[in-house]
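Heads up, the thing below is written out as structure tokens.
After this line comes chain A, so read on.
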Amino acid sequence: MTISGAVAQLLEIALALAGAPLLLGWVDQCRARLQNRRAPPLVQPYRVLRKLFNKESVVADSASALFRMAPYAKFGCMTLACAIVPTVSTDLPLATAADAIALVGLFALARTCLALAAMDIGTAFGGMGARRDMLIGFLAEPALLMTLFCVSLITHSTSLANMVETMNRRPFGLEPSLAFAGIAFTIVSLAENTRIPVDNPATHLELTMIHEALVLEYSGRHLAMLEWAASLKMFAYSCIGLALFFPWGIAEIDTPLAMITAVPVLAFKLAIGGVGLALIETISAKMRIFRVPEYLATAFLLAVIGLLVHQLLGA
Partner candidate 1 sequence: MRALVEQSINLYAAILLIVSFAMISQRRILSLVHLYTAQGVTLVLATLTVAGLTRQPDLYVSAALTAVLKVIVIPLGLHRIIDRMNVRWDVEPLLNIPMTMLVGIVLVVFSFNLAMPISQLSSSIARGTLGIALACVLLSFMMMIVRAKAIPQVIGFLAMENGLFFAATAATNGMPMIVELGIALDVLVGVLILSVFMFQIREQFDSLDIRHLEQLRDDGKDER
Partner candidate 2 sequence: MTADPVVLLALLIAVPIFGGMALAFLGHSRRGPGINVAFSGLTLLVAAALTTEVVQGGPVLGLGERFFIDPLNAFLVALTALVGFTTALFSRPYMRIERERGKMTGPRMRLFHSMYQLFIAMMLVALTTNNLGVLWVAMEAATLTTVLLVSVYRTPASLEAAWKYFILCGVGIAQALFGTLLLYLAADRVIGGGEGALLWTHLAAVKAQLEPNILALAFVFLLVGYGTKVGLVPLHNWLPDAHAEGPTPISAVLSGLLLNVALYAILRCKVLADGAMTNGLPGRSMIGFGILSVVVAAFFLRRQRDAKRMFAYSSIEHMGLMTFAFGLGGPVANFAGLLHMTVHSLTKSAIFFAVGHAAQRAGSQMMDDIRGLLAAGPTLGWGLLLGSLSILGVPPFGVFTSEFLILTSAMRQLPWAAPVLLLALGVAFAAVFARVQSMVFGDSNLPPVRHPPALLPVFVHLGLVLMLGLYVPPFLAGWYRQAAALIGG
């Protein structure tokens, strides 16, 4: 554990915690502008978090300890995920704790906790939301794993740090397998982060909710933790995508000073990603829930094809 490593790790965690709501705000702004509405201010998510933290958290009498624990569990998982993904540097001491597969497992743990908590209360919407969320997760996980496998086949490693370093050093070339994996990853992250075309995060109609139904019963600081965790999840997914497919600018072990430039580069890349996300959300319509398995199956298939194409063509 070197000084630069510790600095890099702390910088990453701080960046994630501070920057995730900003990313969310940026996406909301872009979307509003594309839809010809007046945009909320960029710091709106921070205000929401502050408001929620100041409110009292009301918990049902029938709730068990799981209900109270779940927000913290999810928040913790998401923070750890953001800490593992190389956002500004690959020299992360915590990275030895988890590779790509364990990362997927972290997301699964968070999802399970929340689903159980939603069912804990016993309301109808909680159960419905839990079921739908698990359906999406069940199909998205293999697709995500396949995408990560595709890249790890190319880089001969499952550790994210190694992957990023290898991808950084490869010469520029047209690689269809990476293109397919990229498209599959985009589809999966849209599904997992409850974005249109899979789920509308701003919906008020309970019967159309997937993720929102899970947090329907939470209030106050619990809700604040969950909202922050959701934005952390989006931050983590975006950073994974950038690290795997656009790894330029991330500092490596022997160049700690590159971290200074890595932060603006990251901000720039995330900004562009946010615009892209807003564009996708504006163009697409929310699909009916029974079409979601097909959609995710497409992602899985694209990832598998990318894998096969790499095996066959060596590209």
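The rule is short, and it goes like this: contacts are C-beta pairs under 8 Å (C-beta built on N, C-alpha and C of every residue); 3 or more make two chains touch, one makes a residue touch a chain; residues count from 1.
Basis for inclusion: all candidates are chains of the complex that A comes from, given by their letters.
Treat the numbers as computed from the prediction; the structure is a model and nothing was measured.
Trainee: Which single candidate from 1 or 2 touches chain A in this complex?
Mentor: Spelled out: of the options 1 or 2, chain A touches 1.
Trainee: In their complex, what parts of chain A are in touch with candidate 1?
Mentor: Interface residues on chain A, with respect to candidate 1: 173-177, 179-180, 293-294, 297-298, 301-302, 304-305, 308-309, 311-315.
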